[in-house]
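Have a look at this one.
With one protein chain withheld, the remaining protein chains of the complex are depicted in position.
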Amino acid sequence: MKQSPAYTLYRPKWYRKRVSTWWWTEQWRSFKFILRELSSLAVIYFVALLLWLLWSLGQGPESYAEFQAWMREPFMIAFNLIAFLFVLYHTITWFNLAPKAMPVRLNGKRLPEWMIAAPNYAAWIVISAVMAWLILGGN
Amino acid sequence: MAKRSNEPLLWSLFSGGGMIAALIIPVLLFLFGLAFPLGWIEAPSYGSLLSLVRHPLARLALFVICSLPLFHGAHRFRFTLYDGLQIKHLNELIVIFCYGGAVVGTALAAYILWNLQ
Partner (left out) sequence: MVDKITLEVARYRPEQEAEPTFKSYEVPLHKDWVVLDALNYIKDKIDGTLSYRWSCRMGVCGSCGMMVNGDPKLTCATFLSHYAPGPIRVEPLRYFPIVRDLVVEITDFMDKLKSVKPWLVREEEKPISEGEYMQTPEQLDSYKQFSMCINCLCCYAACPVVGLDEHFIGPAAIALAQRYNKDSRDQGAEERLDVLSQHEGIWGCTFNGECTRVCPKNVDPAGAIQQYKIKAVTEWYKSLLMPWGKK
């Protein structure tokens, strides 16, 4: 059964397809992109966690112990694992995209992308090591 | 000349927050969210951790670590709402919700860090 199109004989109607709300599920590539964007929620969650930790520290040793007890709950560990994976995804995609935004030219030739990404990764490792050392009581 | 948008400010906050989040959050989340609770690494004592964070420089660093990633997340989430759920017609609400939330979080961070004994 044919649908009759609404048009005038000499002005064909353009077909415009509305983009589906679920466009990002149609291809794995688009889905990965939305996952990357959703890592923003993991970042926000972490800040909330950090604020909770800092507040507990301010309230005294019992509060800190209570915070630690909550962290040991299985559902918290699962949640933190998922958040950690998302944050890791953010970090890796962030550093891999950095070279695109900052083309560096040396002697007229553009530096290859890994040469811009590599210092970011190096800084990540150094900063992580320093922070871990500070937290674990080094001085 | 048409009015230029203020997106550059929001994007620069997003950018700075993203860099800090990328560099610092993984190790912190790993330690406090996984390694310490699961006993892989011994957690620092209350005293040692408190003396680390109450130092004025540490408080300043922690303020930045709390605030900028919030703006990063807010900005990214705002665009995810536009593109993922196609609710850009609720633009004003989304902007208030996202950046307002980041401002509230920032104020909370300032309050907690200021009052740390």
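Think of it as A and B in the order they're written, each chain with its own count starting at 1.
Everything that follows uses one rule, which is that a residue touches a chain if its C-beta (ideal position, glycine included) is under 8 Å from a C-beta of that chain, and two chains touch if they have at least 3 such contacts.
Here the structure is a predicted model, which is why all the values come from computation and not from measurement.
One chain is missing from the display, and on chain B it is touched by residues 1-2, 4-9, 11-12, 15, 76, 79, 82-83, 86, 88. In the full complex, the hidden chain is touched by chain A at residues 2-7, 9, 12-17, 19, 23-24, 27, 29-30, 33, 37, 97, 100-103, 105, 108, 110.
By our rule, only the chains that are shown with their structure count from here on.
For the pair chain A and chain B, the distance between mean C-alpha positions equals 12 Å.
On the chain B side of its complex with chain A, the touching residues are 17-19, 21-34, 36-38, 41-46, 48-50, 52-53, 62, 65-66, 69-70, 72-77, 79-80, 83-86, 105, 108-109, 112-113, 115-117.
Note for the complex: chain A touches chain B at residues 19, 21, 24, 34, 37-41, 43-44, 46-51, 53-55, 57-58, 61, 64-65, 68, 71-72, 76-77, 80-81, 83-84, 87-88, 90-91, 94-95, 120, 123-124, 127-128, 131-132, 134-137.
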